[in-house]
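Okay, structure first, notes after.
Here the complex is missing one protein chain, while the rest keep their positions.
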Amino acid sequence: MSLWEYANPVKFMATSGRILPAFAVAAAVVTLAGVAWGFFATPEDYKQGATVKIIFLHVPAAMMAINAWAMMLVCSLIWVVRRHHVSALAAKAAAPVGVAMTLIALFTGAVWGQPMWGTWWAWDPRLTSFLILFLFYLGYMALWAAIDDPDTAADLTSVLCLVGSVFAILSRYAVNFWNQGLHQGASVLRAGAVTGADTEEKVSNVYAVPLFVSMAGFVLLFIALVLLRTRTEIRARRIKALEARARMADA
Amino acid sequence: MRALLIRDIRLAVRAGGGFGLALAFFLIVVVLVPFAVGPQPDVLGEIAAGVLWLGALLACLLSLDRIFALDHEDGSLDLLATAPVPMEGVVAVKALAHWLTTGLPLVLAAPVLGVLLHLPEPGFVWLTVSLAVGTPALSVIGCFGAALTVGLKRGGLLLSLIVLPLYVPVLIFGAEVARRGVEGFAVGTPLALLGGLAAGAVALLPFASAAAIRINLR
Partner (left out) sequence: MPELGKYAGEVLAAYGGSIAILGGLVWLSIRSGAKVRARLRAMEETRK
């Protein structure tokens, strides 16, 4: 029993088909619970008013936007090194999910920024990096869409993903260097912030618990969507193979 | 490899386009800017460094798809792949040829065009230096993008979409050097970062480009 067994599409399809419903239900329940808890049952912030409720969408989406790219990077590496097709297809399947998460993070950020900072958009390092990440996703997906041969497409997009990751990180620090920002630092996952031990910038417990539920929900949602989309990609690949075989038989 | 370099430069210079085209494009962009933002010298002077960097970057982008496309069409890329030169070397030489025919003229033209945009006096040196350090990186990164899209019919637009995000760090540091130069601040930090970035790109990206070419020729 090892992870590599799932490189076999048949094995992957069997297992993913079994666990997908569970993940789908869990994702729906936990995401809805987290978001609804955040929306209906949290108090207003003394400073930010009701806009603080946007955090339950903004932070999980931003987290998953980055994690989706990280997952694509790992899958691309596995494809380049071990050439497991499932891995390449999983990377392809994750990209649109990552784009959606990036869009949500940018959109909710803009709506949140308007009342709090007085502007929809600022050329702040974090915002700018996210916009650049969005462009990377677009380029990656466009390259997938442009190449006919699936193995060539998988190879080239993997190379792009590897190089792109390096440049995305470089951009992150370049942008930091370029402009100081309005955006507050990451205060969610600092232990002190949750227990309330350090600064006043902390995310207080009233918000932290539903936020963690919502984050867990987004993780589950991401897993469920990627499983579903990977299954679709594998089936599409099988259709292609069957079509090619039929053409061979005709010829 | 030297023969390949000379051949590529000759092709670029003689086969109309490439060589003069990028320069002409750069000139036109710079001429259009005052029409768009107005002719006030102080406004132009303030944005001159950034405009020149952006213009150079776009001019560089313009000639990228020629790096491999022509060789791919007439089959000489396949010959190069079987030649006793490593693919990495071929890619590096092609990037060098691209820089010599586009990047270098742009670097030399930038100060002249800086006059048109009322670039403040202290900026000239640092603008030229930043472009001289940055444009090789633009050529190698662009070469990588060209290698990825070499087999595609309508690769041009896709090439821009892939390459432009990769240009972000170079543009940031390069324009920062020029801007600080204009304002008379110390340029050491961004210049060192730009240099490091360029050196890293020149050293490592040919391997990625060569891998992409091999995949495309399979």
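The letters A and B name the chains in turn, as written, and every chain counts its residues from 1.
In the analysis below, contacts are C-beta pairs under 8 Å (C-beta built on N, C-alpha and C of every residue); 3 or more make two chains touch, one makes a residue touch a chain.
Everything numeric in this text was worked out from a predicted model, so none of it was measured.
Shown chains touched by the missing chain in the whole complex: A. In the complete complex, the hidden chain is touched by one of A:V97, A:I147, A:C161 or A:A174, namely A:V97.
Only one residue in the set A:K11, A:R83 or A:R235 touches the chain that does not appear here, and it is A:R235.
Mapped onto chain A, the interface with the missing chain covers residues 35, 39-41, 44, 49-51, 53-54, 57-58, 61, 96-97, 100, 103-104, 107-108, 111-112, 114-115, 221, 225, 228-229, 231-232, 235-236, 238-239, 242-243.
Here is the rule we go by: only the chains that are shown with their structure count from here on.
Put simply, chain A touches chain B in their complex at residues 132, 135-136, 138-139, 142-143, 146-147, 152, 155-156, 159-160, 162-164, 167, 170-171, 173-175, 177-178. Remark: chain B residues 144, 148-149, 151-152, 154-155, 158, 161-162, 164-166, 168-169, 172-173, 176, 190, 193, 197, 205, 208, 211-212, 215-216, 218 touch chain A in the complex.
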